[in-house]
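First the structure, in the form of structure tokens, and then the observations on it.
In this view, the complex is presented without one of its protein chains, the others remaining in place.
Coming up: chain A.
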Amino acid sequence: MDVQLQKIFDSNYKGKTLYNHFCELYYQMQENKYYKAQSLSDFEDLSNFIKENRFYHLPLKTADQVNNLQDQIFPWQEYCKQQMQLMQIKAKVINATVQNFLKLNALLNNVGYGFTDEDAYLIQQSLKSIAIRDSNIINIRFWGKLFAQNRDYYVIEVQLSKSYKEPQPIDCDEKLNEYVHYVTQDLLEDWALLPQVTRKQMEASRFITYVFSGNLNKEITQYPIFNGKEKHLLKAQILRITHANLLAPRGLYRFDDETKLITFEDEFKMPESAELSTMDGWVHLPPNILKQGRITFYEDPSLKEEELNQMKEADPELERLKSIKDDKPFEQNEGNWNIKIFGETQQYTNQEEQPLSYQIVQLRNYLWPGAITVSNSNDFISIYFGYGNKNQQNSFNPLAPNDIQEEPEDIDEIPEPNPREQPDELEPDSDDERRREQERREAELQQQQE
């Protein structure tokens, strides 16, 4: 105890020991006429004051220390550099429809979703940088944010004029991979392209509920077996969410039956707010994904026609640009979408007797919690914030494995013929028989030799 106390007394702070400090303090309390120390409460203040404001003589650094001074690494260097780079991205002309995310984010904030303004600005710059990089891009929009265990994913969706023809198995649908996605885990870092997904992967992903780990190359060990890494499952989930949730106001697009293409309507007028705030005003933009994992039905040539017909009936193709009113209702609700109104709900009429409304409509999908579409009378945006899983109303029930094959029936067993006594040597009955036996054996031998 005494040793410890002695150590404290001798401890050094900027060249003075505790003992010196006490002496100084006592002296100041008594003698200093400018700082009138009167009570115990001033003791601490004075002590602090002396500690901070004393002139302490620091010994000069030795020659060794000066010569080997290490450059201090500025800890924020990387961050500043990346941020500056991102903010300076600019191009003369970009030939693509780039979403005005900065403006649309303000719309999202008004309904209680979205990013900070700074993040929205970074996202806008990222959209620009990807659009500059690839000249085949027609459309680019911010898809949303997928949360993961270790690091979240930010996703950007892109439509190309010429898709990359990666070799795919025969049963895959090219149109399924029409949307191309880029992901990143940090807005200041580079974006990675997600690989294309095959039909089998798409089919398997319907039965998997999984929280992403944050590592794109992680092996997925789930049942049913998914042949691919996390990046494939990520792409499959993103596609499922897009095809279920990307909405457009009625009348914006037109589906041409002959060319099977979606084009803009010639004269488009944004529907009235009253219509937009009901399910009548919205349609699904992308096609529906079949249970098979494709957009159009695949007729496997190896299957019989009956089987194919059965599969087709269980998995019908739906018409394009279908109203969201016809979506399968979720539990006891009417339909799949929850509609809420935000903002100024006051109805105005302008000088020409036309209704003017500043209200903001928010549509939320029950089946995919986190998928929302927000619109006011001028803009609309669909976005996703979530973990990427459906809303399971029932507890998770893992898929039962196949029935175990039963063993075949046993054949009746007959005991081996093991008589107790050795059979007697059979003697031939007569000389004739003996002779015949010998002849027979000789004939067999001759035949074998031939």
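Everything below uses one rule, namely that a contact is a pair of C-beta atoms (placed from the backbone, for glycine too) under 8 Å apart; a residue touches a chain by one contact, two chains touch by 3 or more; residues count from 1.
The working rule: contacts and distances are computed from a predicted model.
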*Would you kindly match the missing chain to its UniProt protein name, picking from "Histidine-containing phosphotransfer protein", "Radial spoke head protein 9 homolog", "Elongator complex protein 5" or "TATA box-binding protein-associated factor RNA polymerase I subunit B"?*
"Radial spoke head protein 9 homolog"
*Contact with the hidden chain (one of A:Asn48, A:Ser213, A:Gln310 or A:Gln438)*: A:Ser213
*Touching the left-out chain: which of A:Asp64, A:Glu219 or A:Glu331?*
A:Glu331
*Among A:Ser11, A:Thr116 or A:Gln310, which residue is in touch with the absent chain?*
A:Thr116
*Touching residues (missing chain, whole complex) on chain A*: 76, 79, 82-83, 109-116, 119, 144-145, 147-152, 186-188, 209-211, 213, 331, 333, 338, 342, 366, 369-370, 385-387, 389, 391-396, 398
